[in-house]
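The structure under discussion appears below in the form of structure tokens.
A single protein chain has been omitted; all remaining protein chains appear in their positions.
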Amino acid sequence: MPDTRMKQVVFHLRRYEPGKDREPHWEQYKIDSPPGMTVLDGLWKVKELFAPTLAWRSSCRMGICGSCGMLINGRPRLACNTQISELQSDVVAVGPLPNFGIIKDLVPDLHPMFEAHRELMPYLIREDLQEQDSPTGEYWQTPHELERYLQFSYCIKCGCCMAACPTMATDPQYSGPMPLGQAHRYNSDTRDGGFAKRRELLEGGRGPWRCHFAGECSQVCPKGVDPAKAIQMMKQDLVFDLLKLRVRKPAARLVDKPCGKRREDIPAAPPRTVTG
Amino acid sequence: MRDRTLWTWHIFAGAVILVFLGLHMTIMHLNGTFPTFNNPFGGEAESWQNVAARARNLFFTVTYVVMLGAALYHGLFGLRNILLELDPGAGLRRSINVALSVLGLALFAFGAWVAATAPGVVSRMGG
Partner (left out) sequence: MESHAHPNRLGIRGWVGGGRWGFERYLYTLHRITGLGLLTYFLLHIFVTSARVFGKGAWETAMSAVSGPAFKAGEYLVFAAFAFHAVNGVRLALIELGFAVGRPIEPIYPYATSVGRQRPLAIAVMLIAGVLAVWGGYNFFFMD
């Protein structure tokens, strides 16, 4: 029998009002929690009953959009993807994702992460700029080649990995697990020819060399993207490239388009048998 | 040099240290298990006869110098990692790089001189 009892939980929320508070502080709200209630549902309840000015970011409430990454009971998670019952505690402590600035209450400033993401060129880079800007067709790719990056392409950019990473805790120069993982997602795509361009940034101090495999990013990732795996594979790629061991293949070519001519030996349709 | 190259050498130096420092630790600290293993006079590994005998052996001279270089590089690069991850700022970042390089080279020169010099030679020269 599933547990259908209503229980009371206390939400400890990290509040910060810019221009008013000098430091963030904790506030407590007690609410009723039916089974199946998510932390995001709880936040709505608190906002409705006690704290109308409470601010956070959320949108899809089903783990797709990546807006509601928060520090929940000490661990970065998606508020919509976390049921209160799975925390196994009567206290739900929610703070903004650490290692990002706080804009207000639970809203982190994700700009630095997206800036690092942008700098690593997370898109297919082709030698033919004309084709890159105005594509005329598709590129060849086998299912096996797809599997080499598919897992990393499920990333929703929620920032949980950045909040869990010990290097991010002190070093704003480090690109971080999400941008590096996404750079590897494109480096390992056979349709991409941008390895040399991304290498400019990756072989320097902002690249994967500040990762020491504490493994946190992969443990907290709500989509199973495993950024730590991508970063280690990226290191292998870059070191093999340095030692001249990396196998270089040209980027996949365009799929031949249908030539548009009708075959001549196709017989004509038989005459109609039904009239009227 | 870019971080990629430095990091690759860091791993390579680690492998070198693993072999030679493993040997060093076996000789110095597992001498109870392997009593005469390169302690030609037996007994304490750090007794003067054993130390002097190893110092006159070309194999040990060469491996001491290799290990010295590898360990200095590996250790100071690791320290640089930790210091740079503390976000010291651009100016201090440069000073850290220069200071650690100078420290490493100076200690390597000193250590290599000790390893390549016959034991007790300075006292015989009246130094």
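Should a chain be cited, it is by its letter among A and B, assigned in written order, with residues numbered from 1 in that chain.
The rule we apply is simple: contacts are C-beta pairs under 8 Å (C-beta built on N, C-alpha and C of every residue); 3 or more make two chains touch, one makes a residue touch a chain.
Given the structure is predicted, the values throughout are model-derived calculations rather than measurements.
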Contact partner of the left-out chain, one of A:Q83, A:Q132 or A:Q219: A:Q219
Candidate in contact with the missing chain, chosen from A:V9, A:A116, A:C160 or A:A252: A:A116
Contact set of chain B toward the excluded chain (per top definition): 11, 14-15, 17-18, 21-22, 25, 29-33, 44, 46, 48, 51-52, 55, 68, 71-72, 75-76, 78-79, 82, 86, 107, 110-111, 114, 117, 119-124, 127
Positions on chain A where the hidden chain makes contact: 16, 18, 24, 73-75, 96, 98-103, 108-109, 111-112, 115-116, 147-152, 154, 166, 168-170, 172, 211-216, 218-219, 221, 223-226, 228-230, 232-237, 239
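Please note the rule applied: only the chains that are shown with their structure count from here on.
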Distance from chain B to chain A - Cα centre to Cα centre, in angstrom: 44
Interfacial residue positions of chain A with respect to chain B in the complex: 167, 170-174, 202-205, 207, 209-210, 212, 235, 238-239, 242-243
Interface residues, chain B side, partner chain A - complex: 2-8, 81, 84-87
